[in-house]
Every structure is written in C-alpha cells, then in structure tokens.
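Let me give you the structure first, and then I'll get to my questions.
Heads up, one of the protein chains got dropped from this complex, but the rest are sitting where they should.
Right, chain A next:
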C-alpha cells in the first residue's frame, strides 16, 4: 500500500524516452552555445569592431543565452506540473 501523495506513476518507456532525448539535447545545447560564441567572434573580426563595441556584443549574447535558459526552466516547470 502506498500513502496518498502528489507523486505520479510513469511508465519505464516514458522515462527512458525522456532520458534519451534529454541527454541528446544537453550535449547539443552545449555544442551550439559554443558555436554561437565562435560565430560572433568571427563576425566581429570581419567587420573590425572596437574593443568596447565587442564587449558590448558579447554581453548582449550572454544576456540572450541567459534569458533563454530561464525561459526554458519556466517552461519545463509548467509542463511538469500541468501533467500532475
């Protein structure tokens, strides 16, 4: 007998599928983020921005990346709790 609680049952298939997708996404996100940074540096070199302007661009990209993971977290949380 299980106590009444908020925990939900999941099928092993659901968990396995989730994990497989998740690991793939984690690795992909890591790679893509490095690539975006690389691209920015390359573009900036091409157009020859001043050091100040380059710093500004880097800060903007960092902020965008940071906002993106915050929104992803908010979304994950909603998805998770809506199904419970």
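A few comments on the model shown:
Everything that follows uses one rule, which is that contacts are C-beta pairs under 8 Å (C-beta built on N, C-alpha and C of every residue); 3 or more make two chains touch, one makes a residue touch a chain; residues count from 1.
We take it that contacts and distances are computed from a predicted model.
This complex has a chain not shown, and the name its UniProt record holds, of "3-methyl-2-oxobutanoate dehydrogenase (2-methylpropanoyl-transferring)", "MOB kinase activator 1B isoform X2", "Ribonuclease P protein subunit p14" or "Orc1-like AAA ATPase domain-containing protein", is "MOB kinase activator 1B isoform X2". Although one chain is not displayed, chain A still touches it through residues 1-3, 5-12, 14-16, 18-20, 22-24, 26-27, 29-30, 33-34, 37, 58-59, 61-62, 65-67, 69-74, 76-77, 80-81.
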